[in-house]
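One structure, pasted below without further comment.
Note that this complex is displayed minus one protein chain, with the remaining chains in position.
Here is chain A:
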Amino acid sequence: MTIKEIQDEIVDEFSMFEDWMQRYEYMIELGKSLPLIDEKYKTEDNIIKGCQSKVWVHAELENDKLVFTADSDAIITKGIIAILIRAFSNQRPQEIINADTAFIDEIGLKEHLSPTRANGLVSMIKQLKLYAVAYQTQLN
């Protein structure tokens, strides 16, 4: 599936929720459900600093696709990371570079991607794109 198709699928899923409580409960479930990163990658180097919640990001190229793993110590942040990973991981670097994040607005979580929100998500997306740029350069 393309990034856009996955994003549309996520938007569809979220459209079933009636209010913010349900959306947040779903995100908290996502946040709790899976380990998103191998413990060995939760290093100081992989941490995105200056945020209230810690966010770790790791990237690896598998074949010609970029696989992201990430984590956070805050559960709501982790839930959004799970959504972002679902949309961006296992895609070609060029597609990650071109992708936008407007779907976060559509699923009613816009406030979490505000540049003034100190949760690390904006920096995380920037980091995902930087990895994509770096690996794209390597592929070229």
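Simple rule for what comes next: contacts are C-beta pairs under 8 Å (C-beta built on N, C-alpha and C of every residue); 3 or more make two chains touch, one makes a residue touch a chain; residues count from 1.
The criterion applied here is as follows: contacts and distances are computed from a predicted model.
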{"item": "Candidate names \"1,2-phenylacetyl-CoA epoxidase subunit B\", \"Binding-protein-dependent transport systems inner membrane component\", \"Cysteine desulfurase\" or \"Glutamine amidotransferase type-2 domain-containing protein\"; UniProt protein name, chain not shown", "value": "\"Cysteine desulfurase\""}
{"item": "Option touching the unshown chain, where A:Gln7, A:Asn46 or A:Thr77 are the choices", "value": "A:Thr77"}
{"item": "Among A:Ile28, A:Ile47, A:Leu61 or A:Ile97, the residue in touch with the chain that has been omitted", "value": "A:Ile28"}
{"item": "Residues in chain A touching the chain absent from view", "value": "20-21, 24-25, 28, 52-54, 73-77, 118-119"}
